[in-house]
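Just one protein chain is left out here, and the rest sit where they should.
Labels for the chains are A, B and C, by order of writing; each one numbers its residues from 1.
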Amino acid sequence: MATGWLIFIAIVLIVVVLFQVTRTLDLVGQLRGGERTTVEMTRFHAMLGLIFIALGMIGFFYSFPLFSDRMVDKHSSNNAIIISKMFLITLWVTGIVFVITNVLLFWFAWQFRHRPGNEAVHFAHSNKLEFIWTIVPTIVLTGLVVFGLQAWTEIMGPAEEDATVVEVTGQQFFWSSRYPGPDGKLGPRDNDLICADNPLGIVTREWVEHRRVTLAGSKKLNHVGEIEVLQNREKEIQELIKQYTAIIDGSPNKYIVAATQDTLALIEKELGKIPGKITIREKALDRINKKYTEEYIAAHADEFTWGYDDPMPSEVHVPVNKQAYLKIMALDVLHNFYIPHMDVKMDAVPGMPTSFKFTPLITTNDKRQELANNPAWSIIEEGDDKPRYAKFNYEVACAELCGTGHSAMKYTLVVDSQEDYDKWIAAQASKWSQVAGSLKLENGFSKYAPVPAPATPMATTTTTPSDTITISLK
Amino acid sequence: MSAETSTHAHHVDTHAHGHDHHDHDHHHEPGFIRKYIFSEDHKTISKQFLITGIFWAIVGGLLSVLFRIQLGYPDADLTWMKPFLGKWISEEGQIVPEFYNALITMHGTILVFFVLTAGLSGTFSNFLIPLMIGARDMASGFLNMLSYWFFFLAGVIMFISFFLATGPASGGWTAYPPLNALHDASQGGVLGVDFWLVSMAVFIVSSLLGSLNYITTIINLRTKGMKMFRMPLPIWAFLLTAVIGVLSFPVLLSAAILLLFDRNLGTSFYLDAINLAGEPLANAGGSPILYQHLFWFLGHPEVYIIILPAMGMVSEILSVHSRKPIFGYTAMIYSLLAITVLSFIVWAHHMFMTGMNPFIGSIFVIFTLIIAVPSAIKVFNWLTTLWRGNIRLNPPMLFAIGFVSLFISGGLTGIFLGNSSIDIRLHDTYFVVAHFHLVMGVAAFFGMFAGVYHWFPKMFGRYMNQTLGYIHFWGTIAAAYLIFFPMHWEIALPRRYYTHSGFEAFSGFEQLNMFISTMAIISFALQLLFVFNFFYSIFFGRKVREMNPYGATTLEWTTPIRPGHGNWEGDIPEVHRWPYDYSKHGRDFIPQTEPLTQYEIEHGEHGDEHDSDIIKSEEHKG
Amino acid sequence: MSTLSREESKKRVWRVCGILALVTIVEIAAALIHYNYMEDSPKTFLNILFIILSAGKAYYIMSEFMHLKYELKPMVISVLAPFLFLIWGVIAFLWEGKYWLSMKQFWDVLN
Partner (left out) sequence: MEAAVSTTNAKELWSGGDSPFKVSYGKIMMWYFLISDTFTFAGLLISYGAIRSSQPKHDETNPLSWPDPNHVFNAGPGFHHAPLVFVTFMTFTLILSSVTMVRAVQEGHYMNRAGVLKWMALTILGGLVFVLSQAWEWTHLIHEGMTPSSNPFGAYSFGALFFLITGFHGFHVSVGVLLNSWAFIQTYRGVFDRRGHYEMIEKLGLYWHFVDLVWVYVFLAFYLF
């Protein structure tokens, strides 16, 4: 601590001395006459300006290649190629302007500095000049707009018919994905049907039934519904409050009283939230009952079967050289499905599916081979058995602030060759179609059927946000 | 002439002349409270804005230092901060992620609204408008005072939110729903966002009162001869800034009202189909994208609210200190106007990747890139102003030149971002952070510094320490470039990340981040030098002894060295020419108050492109 | 009211009042006729009519009641010009709303 104070005092002293020096400089300047000082100061700082811009430009040209290989992947997807081209064009245009104007700025400051014999010229305007620098930027920008919009339409335009459709869903703080099963159709989803067993709210006859039972309960299945659980909890808390109040009123020990009051405050807070939770569930049940009538289900009989065979793997696979079409959804807040290598970036919006398409051009394996040539990637890190490149994967991140765990929303994209992909998707389909079978239960309630755990990080759903982050980051 | 007309006209007259009577009422010396605290004098209010702005700039800067420590030195042991920050520092001595989010949110909010809107426009609009157009004070001194105190109140509310158990708003300065609409989605969302929204609403009232005053004053209270096209450029900039403020802030107000309703009254304007951590919500039918549209309908004009005053002041300072008329005065005004108009129709370029209609997006691309044209005109005009000038490089001039440089560097990257296809790569990455910090953060700060150094003698009757000013300038411009230029290389690195360590794709930037953080800390320390210089000079700076130390043409330099209430002791001076007659007819400068001579042609009267030639021939005659 | 006498301006006020009342009655009547007799036909044409009539009402309120008609031209322009900013706003917002619906319907078969 003592050294800390010493350092602090030293800094203060240095600052004081420096300040006294600057004050003296100012005063001396005044004594020697303002004009002479102005000329000298102007010369000095104009020179500094020249040095500054020279160093700046050297820094610019030096550091640019230094980082360019780290910047982005320029060829792993069609988007990356298109955007890199646009980027390069814009970089040239702006780069030239950047260098010229900045250099001129500091050079003028030097060249036309105040000094004996230099006189300013009353040059207030020139229509010709102003016309030139209105029209030239306009033309250049028009070019950029035209190229830019061409690229934009290409990237955002309608997807191809045979594109691989993948549905990805973001929630705090992980991604999950779903594929259309062998029938080639993604089952519909409904927010009201979301529950622990059906985390995405897939709509099938059974899941509708299941949700009815989880909400309202069922005497036949001896299952207590969520609404009733909450009502019971409410009664329980009211009972607890009575007990605690009795303790507070009766106990002579002030520490016990204080502790009990704290607990009381907590459970009263919980009690306050229960009616709202009950209302929400009653409303959901009401909507489910209203919407999924027998006639409705009969009218949409087909759609109700689409969800049976949809695999929900724990990572995204897409075949190489074929367009992938992402349907992007969110359950709670905004997220953004971001694949840096592929230049894929699109918000996930609760309540409105968005979409984005891209064509991966290099498989994960080929990319690893490509990286093997890079010395930075061929090292074997401590405690590892394989070199860095062998563990390379295309990563998915979240690019829209979504809360505490925003920086931990990592997911994996695997680009397969067509054969690998076919094998993989077939395996997934067979694995998940069993699930579909298990859902078709006669009593319409699958709670006790072997529903496989959904995509890995689901376990964290029940923890509070602040817990999640410590788990996932440390 | 009907009786009605005469009464009607009569009102106008009473009010037009009202201001000449104004100062008669104030001959008695007001008490301390009326003079310095609840003052209605525009100069005092402007100083109040400036000092409050400086306070908020220190707070906002400090927050950025904290989160830069997390980014640059993630392993640093900050246990010693525990006494101040409590649970926001983890047991391992690191900033916790929730606090990191709160830091970036508050940093953005404070700097955008409290420092660069209120602190910049509030200070200089208040100070310069009456002085430069020749008015005794603002149109309504009372509303002007209220404007400051609403700003103060907004600040108090925001400041209180730091001390909430669950912390201040932590969902980003843009406060996007649903993250900021839900009480349970983040800790800041529990109560912090409510404080944030209320504070913003109060701030909007303040901004509105201020802006109405600025506009009305400029329209109605110009002194005799002060035509619109004889107004100095800062006044044009303040006028248009105020216009933008009056028209765009209300839209933020409606967005904030809707968000407050969603948070507290169970409505669903921005919410639809939400299931938060397994808990279903009853909301249905809204759209989060709606908020973004409303927000950016304000938010984009807001960046021009920040940068226009700086542009105006820089134009003035460049002209004064290069002893040359600003080049293309009319073009400067029209480009300001063009920027103002365009600022209202480009908002969605912040939203290309948010799920909005890509076709509408492409229309926004076209509008957005058009803005580059007036901006380019301004830059070229500034450069030409320097060309063949007689440049005095004192701190205000250096900061003005620095502004131009930063505006170029930061503005050019806007061409990348405005192009929707490139924005796919750049959206929400450090490239964006670098862009807007250079172009509207640091550049606006440079405009502000230039203004403070330039008009400090008028504000306080003393000079700031020049040597400290030089150190401040070179340190700041170097630090600013060293912070934000390398940030462009972090092109694919997503912003608002507590740590990038979880991703292979984002690795390799640790050293760069450390470098940037170090520079940020140095740059913050340098600003304290300015703060010291500012307050020290108010009391102990070298006294101003001449009325017009810079040899400037504008009206504020015709007032006494320390102007009292009412600004001019005698009559308000009359104006006879435009404000940029420097180095004309062999004279260093001709004040605006000097009548035109017989042979002289006023600038802009003939619209001839050989203006300079004519003047040369005039010179030969003379 | 630079050109109107006291009596004239009084008369004018009541005339504008009559116009506003009449337009409101026309609007209500149109809405009710549509509701009672032709509910199945689309409302598009009627909505356009409503917009035009409302704009008419707004014109009378601003020009006569708010006295704008009698102000100098620059004043009128400065008041009306800002509304131009809203045009693109209205177009973009409504267009967006339609797009959100279309996206929902595109992806969600049950909607």
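In this section, a contact is a pair of C-beta atoms (placed from the backbone, for glycine too) under 8 Å apart; a residue touches a chain by one contact, two chains touch by 3 or more.
Since the structure is predicted, the reported quantities are computational estimates derived from the model, not experimental observations.
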Quiz item: Who touches the missing chain here, B:Lys87, B:Lys227, B:Lys543 or B:Arg587?
Solution: B:Lys227
Self-check item: Chain not shown, touching residues in subunit B
Solution: 1-12, 14-16, 133-134, 139-140, 143, 208, 212-213, 215-217, 219-228, 246-251, 253-255, 257-258, 261, 265-269, 282-287, 290, 293-294, 297, 575
Self-check item: Residues belonging to subunit C that touch the chain removed from view
Solution: 1-2, 6, 9-10, 13-14, 16-17, 20-21, 24-25, 27-28, 31-32, 35, 43, 47, 50-51, 54, 57-58, 61-62, 64-66, 71-75, 78-79, 82-83, 86, 89-90, 93-94, 96-98, 100-101, 104
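Basically, only the chains that are shown with their structure count from here on.
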Quiz item: If you average the CA atoms of subunit B and of subunit C, how far apart do the two points sit, in angstrom?
Solution: 37
Self-check item: Where subunit A and subunit C are represented by their mean Cα positions, the distance between them in whole Å
Solution: 43
Quiz prompt | Contacts with two or more other chains, residues of subunit A listed in rising order | solution = 351-352, 354
Quiz item: By residue number and range, which residues of subunit C touch two or more other chains?
Solution: 100, 103
Self-check item: Of all residues in subunit C, those that touch subunit B in their complex
Solution: 1-6, 9, 82, 85, 88-89, 92-93, 95-97, 99-100, 103
Quiz item: How about subunit C: which of its residues touch subunit A in the complex?
Solution: 100, 103-104, 106-110
Quiz item: Okay, in this complex, where on subunit B does subunit C touch?
Solution: 2-5, 8, 243, 247, 287, 289-290, 293, 297, 341, 344-345, 348, 355-357, 360
